[in-house]
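Shown here: the complex without one of its protein chains, the others still in place.
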Amino acid sequence: MEELILQLKQEIIRVLNLEDVTPAGIADSAPLFGEGLGLDSIDALELIVLMEKRYGIKLKDPAQGREIFTSIRVMAEYIHANRTK
Amino acid sequence: MIAIAGDNIISSLGFTAEECYRAVASGQSGVRLHRSFMGLPEPVMASTIDRERLADSFAALSPRPDGYTALEKAAILSVSSAAAQAQVDLADASVLFIFSSTKGNVHLLDETEAGFSRSHLYLWHTARLIAEFFGNPNAPLVVSNACISGACAQLAALRELASGAYRHAVVVGAEVLSRFIVSGFQSLKALSPEPCRPFDVARAGLNLGEAAATLIYRRVDKGAEATAGVALLQGAIRNDANHISGPSRTGEGSYLALKALLQEVAPADIAFINAHGTATAYNDSMETAAITRAGLSAAAVNSLKGYFGHTLGAAGVLESVISARALAGETALATRGFERSEAEHPLSVTDKNMHAHQACCVKMLSGFGGGNAALLFKKFKPR
Partner (left out) sequence: MPQVIRKYCHVTHRSATVNGKAFPVAEVDGEGKFLTALYRSLKIDYPKFFKMDSLSKLGFLASELILRDEEPRFAPREDVAILCFNRSASLATDALYQVTIRRGDGCYPSPSLFVYTLPNIVTGEIAIRNKFFGETSFYVCKEWDVQQALRMAGQILCDGRTRAVLAAWVECFEEACEAFMMLVDTENQPGIPPEEIAFSTSKKTTWKN
């Protein structure tokens, strides 16, 4: 799990172009949207692409993403339970 | 001010403005389910131009039909039809072409496309091909301002004709669908799997559409207003300054654009507002907020997206053509797909064609980049 969390942080920094952010700078349970990393609606859509491309998880409804993308830890747990690749 | 001298629409509903207007007035839609669209995995609801009819019509117009993409053919056919009606010599230096498109021939980036040089990827090149087809000597203006392009092009016509340098402006908007455009809107989760339902409480996204549409405008000199027919009086563009792809919750830019027009017209003189009405949750809420803030919630509001889909860079021209005809015909057209408003701040969205005798109508548009536009049309009856 810890390995997945680190990998996920690196992926998120890369696909969302979070310059000046390091994996150590993202708390595992900090909120990703609003405060925290300050991600927006396009970032959420890009995370949906990441889930599918990297982990083979297809989210049908963007609203589903809102629950999964609450923090890195929640996201990693979801990936762990549902990944197909 | 500038008056409409000729118009045309090439779309799923027909190849003339008259044909398309009649189809809309009788409630027909050109939006169809495409089970497979250019190799994309999901089915798409879209309104498309009949390619066979396009090729045949273009071959009948031009002795050299090769060398033009489908988009260029549609735009040239559209201008040709409008010009026949306007009886304007388009080769004259007093005529300015203004082209509006968001993505032009972007499909040529696809590795499976062949037969055209990459120069067709440049919007200015396509615009030149169109103007040169008619022998026009001027460098055309090309607007690429996302989904408000068609309104910006008309505002540019108003300004250029007011400057006195030209007598006529040919405003042509064109958009064809590609794997590029459709996949992009899919990635934004903006498309509805069903026919779109503008302003309806159960709306689930937009349908895309293809079209070419033309408005030929002539300058109306002071004192000659009575013979103008339907004229474009004023236009305004304002930015939300909020987000590049999400509409402002408060409708700031649309509200400011409407407010600018209201210096020229009293709400009681507005026959209808033709909204952008894409049927996405956010767009229609944003327009509802803007119209309400502008004090126009009593005005009849409609959207034409249920008939043609969202035709992007052509939408501002196409929907102005239909709205100008509806204004002349004293009709506020029905909003196809609309049944029931949201409970909060309901607008007077049309659910059937309604009589509307007032002299003015407003066309609204909004787009990515935060741009919002509003145009004010007025009909003049000869005494």
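By written order: A and B. Residues from 1 in each chain.
In the analysis below, contacts are C-beta pairs under 8 Å (C-beta built on N, C-alpha and C of every residue); 3 or more make two chains touch, one makes a residue touch a chain.
What you are looking at is a predicted structure, and each value in this text was computed from that prediction instead of being measured.
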(request) Name every displayed chain that the left-out chain is in contact with. (result) A, B
(message) Given that one chain is not shown, which residue among B:K103, B:R218 or B:R325 touches it?
(response) B:K103
(message) Touch as defined at the start, partner being the missing chain; which of B:P65, B:G329 or B:G369 qualifies?
(response) B:G369
(request) From the listed residues B:A25, B:L61 or B:L121, report the one that touches the chain absent from this view. (result) B:L121
(message) So one chain is hidden, and I want to know which residue out of B:A25, B:A204 or B:A260 touches that hidden chain in the complete assembly.
(response) B:A260
(request) Have a look at A:E11, A:D28, A:E52 or A:E77 and name the one touching the chain we're not showing. (result) A:E52
(message) Take the complete complex as the reference. Which residues in chain B touch the chain that isn't displayed?
(response) 39-41, 102-104, 106, 109-112, 117-119, 121-125, 139, 141-146, 152, 159, 163, 179-180, 183-184, 186-188, 236-245, 252-253, 256, 260, 367-371
(request) Considering the whole complex rather than only what is displayed, give the residues of chain A touching the chain that is not shown. (result) 15-20, 38, 42-43, 45-46, 49, 52-53
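Assume only the chains that are shown with their structure count from here on.
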(message) Between chain A and chain B, what distance separates the C-alpha centroids? Give it in angstrom.
(response) 39
(request) Please name which positions on chain A make contact with chain B in the complex. (result) 40-42, 45, 49, 62
(request) Would you pull the chain B residues touching chain A in the complex into a rising list? (result) 187-189, 243-246
